[in-house]
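Structure, as structure tokens:
As you look at this complex, bear in mind that one protein chain is not there, while each of the others sits in place.
Moving on, here comes chain A:
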Amino acid sequence: MGAHYCSVCRQTTFTGKAHIFGKNHQSRLRVVLLKFLEKVKEARRTLKKPLVEKFDCTQHRETFWCYCCGLEIERHSTDGNMTVLYGGLIEHMSTPEHRKNTHKFWWDNKADPKLRDKVIIPEEETERFKVEVAKVLDSFVEKEDEFIKQQADYIRAQEKHRQEVLQSLLERDAETELFNGPNGTDVCAEASVSSQLASHGSDQHVGSSFVDTMAEVKWASTGQNLTFIGYQDSSSSGNVHTGAVPPWLQDDPQEGTSGATVHPEIGPSLQEFHKHKEQEKLRKLPPNRVGANFDHSSHTDANWLPSFGRVWNSGRRWQSRRQFRQEEGQKNRQKRKREHGTNGSKKTKPAEHQTTSANT
């Protein structure tokens, strides 16, 4: 008499067959079969009238435990889009393995043989079920298509409505532009307005501008005694209705220049940095070097001459420049005096003056 594992009670007994007939086992088996039969009964209800639903991964992935075969089986059969409720269960119940296992289970556990046929679904019933399912699937697909079409219609209608609203807005803009035009050239519009004017009897405005009459007509029709200050022309810049930039966000031309100075660029600019670097480089050089504070960028006229100490020049270097200017002036005067060409060569003449200046 060896050890025996009872799968229903989930325990190992050493009493052999006696356990199966025991009160404990039988009561537990009854509970198990009750639960099992409950599920099978639900499935059998759909056997005549199959149910097809749209696939829902949270609900249609359920499994159930077949006690007879000791297997976990998908409760519903699905293809990812649609689900046949209890399809998997019914399919499993009709297989010959399940039939064999069920017989074995009933024999092993000494269950009530009356209940046995309830968990076995005959082949012909399954066939019938399959035919039914095919029909139901067709109708379900049709229904789905119809639903999609309805959705599409709804979306189309929404789009159309949106377009209409947009169109009406654009038309209103176009109308205002038309009214702002130089003469209000739309004849039929003018005619309609004049007819309205006639009906209201305010004919004193016929000669005035078209815009004014239009506004007057509006106010007259509303019947309020308000002062009209004139139509505000906003066609160029737009207004609050056309989504233009509000005045407080626009640049004020008067404040434009002052604003730029009030909010300068933070930190030194690139040019200033380069200048500073240049000056840093110069600061390393000796301060008493030649021409240390010579202004390289100063603008000078065409007659500018650099400082130059001449050979025979005594005194400061700029004196040689002044001397040269004097010589040039003298030479020009001499040239003008003796135009018949007794003047000497250009090269030797300054030397002549230099000698004289050196001697003096």
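Odds and ends about this structure:
We take it that a residue touches a chain if its C-beta (ideal position, glycine included) is under 8 Å from a C-beta of that chain, and two chains touch if they have at least 3 such contacts; residues count from 1.
In the analysis below, contacts and distances are computed from a predicted model.
The listed options are "Trafficking protein particle complex subunit", "Geranylgeranyl transferase type-2 subunit alpha", "Nuclear pore complex protein Nup85" or "Thioredoxin-like protein", and the UniProt record of the chain not shown names that protein "Thioredoxin-like protein". Touching the chain that is not shown, out of A:Thr58, A:Thr227 or A:Ser298: A:Ser298 (per the contact rule at the top). Where chain A meets the chain that is not shown, the touching residues are 282, 285-286, 288-292, 294, 296, 298, 300, 302, 304-311, 317, 321, 324, 328, 344, 346-352, 354-355.
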